[in-house]
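To start, I am sharing the structure in question, which I have written as structure tokens.
Every protein chain but one is kept in place in this view of the complex.
On to chain A.
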Amino acid sequence: MPHIGLFIPCYIEQFYPQVGVATYELLKTLGYQISFPLHQTCCGQPLANSGYACESKKSVTQLLSRFEAYDYVVGPSASCVYHIRQHTASLLKDHKPLKNTAQKFLDLTEFIFSQNRQNDIQGFFDGRIALHKSCHGLRRLKLGKCSELMGKEENQQAVLLQQIEGIEIVTPQRADECCGFGGTFAVTQEVLSTRMGMDRLQDYLNAGAEILTSGDMSCLMHLDGLIKRNHLPLKTMHLAEILYQAVQQKQSSVKSSAYVQ
């Protein structure tokens, strides 16, 4: 079994520890040896997307140096992982080991599929769920086929959800339109960002969704802020949270039926 370093993006560390817990526990139920190196810093994407990638060198170096010892680095964020793999190399020109470390980063879904473990997450979860396909997960990490490309429909995150008993996946009219988060875009273009987010939410509500899930908590942070402000009947959960709760449900039902016997 490979040794995994758990990467917890800075905003998940601070605001959504439950997503980190779910990711950690889910990987554990799959039997992996997981370590969580402390003192992780930001991947630098907010700086880089604002045009200041050069200012993020220290933060990136500090983050990557925590992970040199592992076979894989897995994190519950397609966006941060994409940024690390795609955009940090130019900052690390003189540092080959760290450049190699950057290429070991995988998003949770990516990792599960790379290890061919997609059929090993079984469980029960009751809910009508819409999958919000984050742009970086979809179009950059290619966790599925985006609607612009022609060819066979496929989506790895949907495959994971489809295997869980009790889940009904609802489909919005626009399969993969951006939610308008976009990092600093959310504040520099507040009006457009809000409008885009509200349009997405309406589409999910029209489809009958009760729960909105995604592999990226950053999109959900923006959408959840809009949901709460407008008192919309929708709940947001990271994909890892749903999968882990589903697995837990199954384990506890197995335990209780054993008790009855």
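Everything below uses one rule, namely that a residue touches a chain if its C-beta (ideal position, glycine included) is under 8 Å from a C-beta of that chain, and two chains touch if they have at least 3 such contacts; residues count from 1.
Heads up, the rule we're going with is that contacts and distances are computed from a predicted model.
Per the UniProt record, the chain missing from the shown structure is "Lactate utilization protein B", taken from the list "Lactate utilization protein B", "Serine/threonine protein kinase", "ABC transporter permease protein" or "ABC-type sugar transport system, periplasmic component". Only one of the listed residues, A:L98, A:I112, A:L131 or A:C178, touches the absent chain: A:C178. Contact between chain A and the unshown chain involves residues 8, 10, 12-18, 20-21, 24, 36, 38-42, 44, 46-59, 61-62, 87, 135-136, 139-140, 146-151, 174, 176-178, 180-183, 185-197, 199, 221-222, 224-226, 228-229.
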